[in-house]
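Only one protein chain is missing from this complex, and each of the others stays in its spot.
Moving on to subunit A:
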Amino acid sequence: MRRRTLLAGLAASATAPAWAATGATHIAAAREPSGAYALFGLAMDATTVFRVPLPARGHAAAAHPMRSEAVAFARRPGTFALVLDCAGGTVTHRLTPPSRNRFQGHGAYTADGVYLLTTEAVHTTSEGRIGIWDSATWTRVDEIPSGGLGPHEILRLPSGGFAIANGGIRTDPSDGRRKMNLDTMRPNLTYLDNGRITETVALPGLAQASIRHLAAHGSTIAVALQWEGSPDRTVPLLMLHQRGQAPRLFEAGPDQPRMQGYAGSVAFSGNGQQCAITGPRGGLAPVFDVATGAVAKIMTRPDICGVAPAGPGLAFSDGTGGLLMPNGVRKHALAWDNHLIALAPTPSAASRSRRRRYRSERR
């Protein structure tokens, strides 16, 4: 059964039009002037190259590593995710979590694109789960613990496994968003290898900083935080971590209070030398030098939230329509949603073989 699935996955990736053919290097969801929502393909000159209508506001999207296919997730607590054929501009499948779970806004494909992993939480307890879906048939093949409460983002790592941001927050089942445990919350960063949790990292002294968004370059993981403690306290909102080492915290010096305790997204620059978090509340995005921890520059845009690697540097998007790409800057008549997603380059042969190990382990 699993072998047939694998073959089907490879066949599809060989025949379906690849991302390159769409001209897109990034994707992002947005609200249009009519109030409708859509997912857009974006080029390096900040133009849009495709548009797929969405039925409601999304949060993030996961891009297939080869096929021009994306999965758009509803805002949490989500009861659906949509598989999109970006070249054709259509919704091809609708994913529904098991009735006791809710999607939490993010997902990630395995490097070979055969499986999709989705962050989910048990509706009544916020206990974190990772749903595993077969991307050829869109059947649900497995479910494993996320290692904490209220997982938000899951990220495929260049080294092989996955990182999971367990936000640590238990939410009220009646609306799925009201926070119930801010005094006792214990967020963590969980590493998943071959389907098993291999390392869990907590934030020393910052238990009320919810771990929500992730980025990776090489062996370094960047974590964006959202502070749930006293608003009178200014805390770091970016953590960098390498496996087996103590985390490093980054603060934007005197500009840190402008973040208002909230980082919306995080990304490394394409060359890995810089790491940015976005602060939509204060309309700024501090860009840190990874080696020294110093603030290299501060981008200022109202409602800035999306950030992604682009070329050697970074690209930004904001809720007022601004799209700042390496080869162009444009103001679209759109409100760009939280996240800007870089389409991964074709994975190397080495990482493909690692993926195969993941599959054999799971079989």
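Here is the rule we go by: contacts are C-beta pairs under 8 Å (C-beta built on N, C-alpha and C of every residue); 3 or more make two chains touch, one makes a residue touch a chain; residues count from 1.
Everything that follows uses one rule, which is that contacts and distances are computed from a predicted model.
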| item | value |
| --- | --- |
| Undisplayed chain, where the name is taken from the UniProt record, one of "Signal peptidase", "RNA polymerase sigma factor, sigma-70 family", "Thioredoxin reductase (NADPH)" or "Sn-glycerol-3-phosphate ABC transporter ATP-binding protein UgpC" | "Signal peptidase" |
| Residue, one of A:E143, A:D255 or A:D289, that touches the chain absent here | A:D255 |
| Residue, one of A:R51, A:R75 or A:R243, that touches the chain absent here | A:R75 |
| Chain not shown: contacting residue from A:G41, A:P65, A:G161 or A:G319 | A:G319 |
| Chain not shown, touching residues in subunit A | 31, 59, 75-76, 105, 152, 177, 212, 232, 253-255, 257-258, 262, 264, 280-281, 283, 298-305, 318-322, 324, 329-331, 335-338 |
